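Let me begin by presenting the structure, written as C-alpha cells, before commenting on it.
Only a single protein chain was left out; the remaining protein chains are all shown in position.
Order of writing sets the chain letters: A and B. Residues in each chain are counted from 1.
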Amino acid sequence: MRQDHLVAAGQLSRADVERVLDRAAEFDAALATGDPLPARYPETVLALCFYEPSTRTKMSFETAMKRLGGDVVDMGGVDASSVKKGESLADTVRVIQGYADGIVLRHPREGAARMASEFVDVPVVNAGDGAGQHPSQTLLDLYTIREAAGLDDLTIGIVGDLKYGRTVHSLATALTEFDAHMHFVSPESLRLPRSVRFDLHEAGAQVREHTELDEVLPELDVLYVTRIQRERFPDEDEYEKVAGQFQIDAETLAAAGDDLTVMHPLPRVDEIDPEIDDTDDANYFEQAHNGVPVRMALLDLLLSNHE
Amino acid sequence: MRQDHLVAAGQLSRADVERVLDRAAEFDAALATGDPLPARYPETVLALCFYEPSTRTKMSFETAMKRLGGDVVDMGGVDASSVKKGESLADTVRVIQGYADGIVLRHPREGAARMASEFVDVPVVNAGDGAGQHPSQTLLDLYTIREAAGLDDLTIGIVGDLKYGRTVHSLATALTEFDAHMHFVSPESLRLPRSVRFDLHEAGAQVREHTELDEVLPELDVLYVTRIQRERFPDEDEYEKVAGQFQIDAETLAAAGDDLTVMHPLPRVDEIDPEIDDTDDANYFEQAHNGVPVRMALLDLLLSNHE
Partner (left out) sequence: MRQDHLVAAGQLSRADVERVLDRAAEFDAALATGDPLPARYPETVLALCFYEPSTRTKMSFETAMKRLGGDVVDMGGVDASSVKKGESLADTVRVIQGYADGIVLRHPREGAARMASEFVDVPVVNAGDGAGQHPSQTLLDLYTIREAAGLDDLTIGIVGDLKYGRTVHSLATALTEFDAHMHFVSPESLRLPRSVRFDLHEAGAQVREHTELDEVLPELDVLYVTRIQRERFPDEDEYEKVAGQFQIDAETLAAAGDDLTVMHPLPRVDEIDPEIDDTDDANYFEQAHNGVPVRMALLDLLLSNHE
C-alpha cells in the first residue's frame, strides 16, 4: 500500500491485501493476549464524518482508533452540521483536516471519498459511498475467510441479494485476486448486476450462478449470506417466498460439507436461524469483531505512511 | 459482588452494597485530592448502548470511565443504528462485545439488561430497563445517604410520585437490607404500588404511608423528593393542587429536624424551591455528583472481576 488513502477495494493488489491482513493478525493476537500492540498512536485524532447513519462501521473505526491509544472527533449527524447551511463536501473536509490526522468518510454519493481525498493531505478512508465501495468491509471479510478457511484454493458461495449489496460486489472483485471459485446463489430478480459479472469475467474469475443453494452447498468452504431487504419486493408474498427459500438453518447445514464457515455482514433479520449461532460453523459475530483489528491495521498503515 | 453483571439492585446483598460504597469513597477521596486513583483502566473501552434518551446517567457513566483512564464508544441514537434495520437486541450486544470490554445498557423493555447479560461474556450494567430497575442510581442514592446521614438507624421520608418512580422502588427495596424506617408520603392517587408494598412487607421492612408531609417531617434524617409529572394528571388543576402541596421550601424545612438531608434524583421542576439550594440541607447536586465515584467503583469491581 503505497497509497495515502483507501477509497476502493480495487486499488489494493493481492500483496497489499496480505500486508493489511498480516498486520491485522498481529493486532488481533496482541488484543487477545494483552501483549503490547505492534504500534500505538497516542497523540492521533481521527475524524469520523458520517453523512449517513451507521452503527457498526462507525463504532468499529472508533474502537480501532481508541485501542490504538488515540482518539476520535465526530462530525455528528448531518442535521447538526454546516452541511445544512450549504457547505460543500470539499470545504468541509478541508476544514476538518485542520483538526484531525485522518478522515473516515461515509457519504451517500458514489465517488465522494475519492473526491474528498483529492482536497486534503491527511489520509481518507472510504467507509461507504452510496452504491460504490466499502473497502474496509471487504478487508475484514477477507481476514475472516483467511482465518477460518484460508484464501488459497477457496470455494465460496455467496447467497441472497446479489443485486444491491455493495458488500458482495467488492468482495467478489477482491476474491479474483486470490483465484477463488465463486458460486452466486440468488433468485432471478436479485442476480448479480451485468456490470459486475462483466468485470469478474474480464478479471478471469471462476464464477457460476445458481438459483438453488442445494446444488452447490456440499462443495463450499465458505457460505456468505446477505440480507434480503423486504422493501425490494413489490408484494409481501413474493418477499416471503424468496426469504424463506434462502433461510439458513440446521437442516441446511446438515447438507453441507464438514468444515463449512457461515458468514454474514450483519445485521441479519431472518436469513440465518439463531439455532446455528452456537455451532462451530457460525462465524458472523467473529466476522464483526474482526472489524477492530483489521481497521487498526488499516489505520496503522495509512498513518505510518503519512508521517 | 461475585456477579459479572449488574442488572438489578435486588441482586446486591448488604455486604455487596457496602463493598461498592467503600470503594466509591476511595475514588471520591482520590478525585478530591488529586491523589492517584485506587485503580485505573487505561486500555479499557466501555460501550454505551442507550435505546432511550438520557443526559445525566449517560454523562455520568462516560465521565466515570474516562476518569478511570479508559474510554467509551457510543452506539448513538436508535435512529442511526442497526435496530432500525430489524436487528435483535441479542445480536446487537453480541456484535458490540467484540468492540468493548463492558456494556452499559438502557432499554425501554423491562428485563432487557438481564436478557443481554445472558448473551455476552463482558460485564453488562443495567442503566434502566423500562419500568424495571436502575441499580446504579440506587447505589449513588445509598452512597449519598451514607455520607450525609449514615445508613444505620436511618429514618427516611420519600415524597412525591411513588407510583411510577422506578428510582423509589429500587431504593426502598435496597433500604430493607439496612433496616431503615421508611415513610412514604404521596397523594392517594400516586401511592406506592401494591406489589412494591407487598415486597417490602415480605422483607420485614418498617414502612408507613402518609398523605401529609407535616406528620413525619420532624422525625426524618433524610427527605427524598421525587418529581411529580404533569402528564400523570387528567386535568391541570388537579396537578397544581398536588404539586403545590408537596413543594419543599424554606418554610417546610423550618418544621424539620436540625440535620435534615434533602435529596432528589433530578431533574426537578417545581418540587424544591431554589431558595434552599444553598442551605446545608440541600444534597441533590452532591447526589448527582456522587454518580461519578459510585460508577467508577461499580465499573472497577465488574471489570476487575472479569479479568
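Convention: a contact is a pair of C-beta atoms (placed from the backbone, for glycine too) under 8 Å apart; a residue touches a chain by one contact, two chains touch by 3 or more.
Please read these numbers as outputs of a predicted model, since none were measured by experiment.
Of the listed positions B:Lys66, B:Arg197 or B:Arg232, the one in contact with the omitted chain in the full complex is B:Lys66.
When you scan A:Gly98, A:Gly204 or A:Gly244 for touch with the missing chain, the hit is A:Gly98. Mapped onto chain B, contacts with the missing chain fall at residues 53-56, 58-60, 62-63, 66-67, 71, 77, 227, 266-269, 274, 285-286, 288-289, 291-292.
In the full complex, the hidden chain is touched by chain A at residues 43, 45, 47, 71, 73-76, 79-87, 90-92, 94-96, 98-100.
Everything that follows uses one rule, which is that only the chains that are shown with their structure count from here on.
Computed centre separation for the pair chain A/chain B is 40 angstrom, with centres defined by C-alpha atoms.
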